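Next up is a structure, given as structure tokens.
Omission of a single protein chain aside, the complex is shown with its protein chains in their original locations.
Take a look at chain A:
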């Protein structure tokens, strides 16, 4: 579905993404793993339009989407969440969700005064949808709460909820599990699986929790030093010598060699 070809992103002399080529298949939940600094988040940022790539191409269904601004990508159904949950802190959870869909008629100043009826209809539909999403994520009791006041894990759920407010085609989840307790992590995992099965969302998940990856992801892509190291099932990846080396360093391998 999304194909990345020889992508480079350099920050000054630092090559955060250094010639990554990979693809994400339609309908799959792809896991993206790799040691810290492997360029996973930068890859996300480049695909999602936050950074312009230094060189390389990103296509979606054959269409070139390289370097499009985030809100254009958003309208094409490319959504992402953040490693550290983002929210509109001064608004309620419901308002946070209702904010998501673009192109609402209430955005135009003219309609604010002269299109009241149409705005009201739209808002009613949006509100119903937001409530449905909150229920799906089992946080309906937080609807009126200010998003700035809910817990970190709940914010992650809200992030996921945001992707459900529009018809997403592909959702990039950046460490949804970071700082989230087991119970909530399972809720998030359930939601991802259900969204994938029931609504056909394609997911790409950056995650460090291997149990979480094992439960959700197939295939798994391992990155290191800005490049793709290996692609396959989690077991294949775990067995890959290069991957072990990237995670644990060569020191361990050498010691093994010595003891053997």
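Here is the rule we go by: a residue touches a chain if its C-beta (ideal position, glycine included) is under 8 Å from a C-beta of that chain, and two chains touch if they have at least 3 such contacts; residues count from 1.
Going forward, contacts and distances are computed from a predicted model.
K.L.:
Name the absent chain by its UniProt protein name; which of "DNA polymerase-3 subunit epsilon", "LrgB family protein", "Na+/H+ antiporter subunit D" or "Branched-chain amino acid ABC transporter permease" is it?
P.N.:
Of "DNA polymerase-3 subunit epsilon", "LrgB family protein", "Na+/H+ antiporter subunit D" or "Branched-chain amino acid ABC transporter permease", the absent chain's UniProt record names it "Branched-chain amino acid ABC transporter permease".
K.L.:
Of A:26, A:64, A:107 or A:121, which one is in contact with the hidden chain?
P.N.:
A:107
K.L.:
Consider the whole complex, including the chain that is not shown, and state which of A:5, A:123 or A:140 touches that chain.
P.N.:
A:123
K.L.:
Pick from A:1, A:91, A:143 or A:193: which residue touches the chain that isn't shown?
P.N.:
Residue touching the absent chain, from the options given: A:91.
K.L.:
With the full complex in mind, choose from A:7, A:29, A:43 or A:79 the residue touching the hidden chain.
P.N.:
Considering the complete complex, A:79 is the one touching the chain left out.
K.L.:
Can you name the residues of chain A that touch the chain not displayed here?
P.N.:
For chain A, the residues touching the absent chain are 48, 50, 69-71, 74-75, 79-80, 82, 86-91, 95, 99-109, 112, 119, 123, 162, 166.
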